[in-house]
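Before anything else, here's the structure in question.
Left out: one protein chain. Kept in place: all the others.
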Amino acid sequence: MLHLQIDPHSGVPVYRQLMDQITYYAASGALKSGDQLPSIRECARALSVNPTTIVKAYNELQHNGVIEMVQGKGAFVAQPPAAMSRREQGKALRPLARRLAVEAVQMGAPAEVVLGVVQEEMEKVGEGAAADNARVR
Amino acid sequence: MTEFAIDACQLGKAFPGGTVAVSGLDMQVAAGTVYGLIGRNGAGKTTAIRMLLGLLRPSAGTARILGANMWQAGRQHRARVAYVSQEQHVHAWMTPRELCYYLSHFYERWDQPYAMRLARRFDLAWDRQTGLMSGGEQRKVSILLALAARPEVLILDEPAAGLDPIARRELIDELVDILSRDGGCTVLLSTHIISDLERIAEQVGIMDRGRIMTDARLDELQKTFQRVQVVFDGRLPPDGFSVPGAIRSSTEGPVVTAVACLLSETQLDEVRSIPGARVNVFPLGLEDMFIELLKPRGEAEAVEART
Partner (left out) sequence: MSGGLGLMGSPAEAVAARRTSVVSGLLWREWIAHQRMLQLALSVWLVGGWVLMIFNHPGWIIAYGVLYGWAAGQAFGGAEASEGTEEFAFALPPTRRQRYLARLAAGVASVLALTVAPLLTIVLNLPQKVWGLLVESGFTDPFPHCESRLLYVLAVVLPLAFFALTFPLAANSPSRRALGWAGLGGWLGLGTTGAASLVIKPWTPLHGYVWCQALAVLGTGALAAGYAFYLRKEGLSRPDRTPGEGRRAFWLFVVILLLVCLLFIVWSMRVSTRVAVPANRHAPTADTALPQDQEANDAARVP
């Protein structure tokens, strides 16, 4: 099923690691919309971590629209969000972009290199999603 | 607002010989959370815990569990709290079966089937006198007795010391199970095994010389304390350069490495703006953080960081 890899000792909060992984799986298609995520209890047991970290991760993911939690049933990957307007997308991505920009400026990388790398990564993730969709059909 | 499950206010203890083990200790643990207490040997963790439980009388301040002072509380109130002591001396002449029978009289919610499941899981001989068991097994018996009492507040003082890694993980798994159950449980865990805390603690208190030095949510600590590395391109760092918020810092050639307390995202911006300086930020594990905060520094005192 879903393979979650958590390193509690890395210094990155566990809920953060969980969020990042689930978000990645959802984006890359390993998790399709409507797929059910393991229950908080199962997740906590499997990873040997405090259930509240799972709760926090799931809550944040729901807040970000990646998953939705249905009372009595569990957590499911959300339907792809209604197309955000470009402006909304820009706003959501800006903090990440800022970090990227800072890094780039520090190492003195020109914008073309940065944009090229971003494009490649987007293609890779997109390919993953497409390939999964193809397999299902 | 609901009261805290564990509430210590300006707690202090001075022993007759003159040793001051604890002074001005403030600790508030909300119900249902897991609080990890770490500190060097002799920081006063066990003394503080004993005062909370009504084993030692505080010389100053108050200590309350579930709203009542354990010295004066009646049996029913005390039955909501269970304790695993660091020294885990249980009656050596009793077997686990007898101990369970004995304790079942005192705890409202004693769960005998659970006790037997735990004995199986920890691989304990049900009818062997605890005095004849190894140190690790005796510790497991103490843990079993505390867990089977199904308490609302569970206080564990170095429960995993002397346990092999498999037993330690079993303990963590049992705690995770308990936390997943409805009603949950407040857990105060004092331990040197910091990796265990990174799995289950929500709140961490670092105790030093009788006081809580730092008390914050674990994820806040992880976000705040980071390792910062500044690399100056092919030249030495400018004189008097220091990373803002640095607690400890070392310089090797063009590289300045520091453990810093980052309270805002923009704290390092001025460093980033120095031409030719590359700033890398790495997350810091709790154990490294603990070492950096409490390592003796020679003349200077350890810096207090309140988050």
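A and B are the chain letters, set down in written order, and residue numbers restart from 1 in every chain.
In this section, contacts are C-beta pairs under 8 Å (C-beta built on N, C-alpha and C of every residue); 3 or more make two chains touch, one makes a residue touch a chain.
Predicted, not measured: the structure shown is a model, and the values here were computed from it.
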| item | value |
| --- | --- |
| Chains in view touching the one left out | B |
| Selected from B:Leu56, B:Leu118, B:Leu179 or B:Ala260 as touching the chain missing from the view | B:Leu56 |
| Candidates B:Gln112, B:Ser250 or B:Ser273 - the one touching the absent chain | B:Gln112 |
| Residue of B:Phe4, B:Tyr35, B:Tyr83 or B:Phe122 touching the missing chain in the full complex | B:Tyr83 |
| Subunit B residues touching the omitted chain (full complex) | 50, 53-57, 73-76, 78-79, 83, 85, 87-94, 97-98, 100-112, 115, 142 |
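Keep in mind that, in the parts below, only the chains that are shown with their structure count from here on.
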| item | value |
| --- | --- |
| Between subunit B and subunit A, distance of the C-alpha-averaged centres to the nearest whole Å | 31 |
| Parts of subunit B lying in touch with subunit A, wherever the complex brings them together | 33-34, 169, 172-173, 176-177, 179-180, 195, 198-202, 218-219, 222-223, 226, 272, 277-279, 282-289 |
| In the complex with subunit B, residue positions of subunit A that touch it | 8-16, 40-41, 44-45, 48-53, 56, 102, 105-107 |
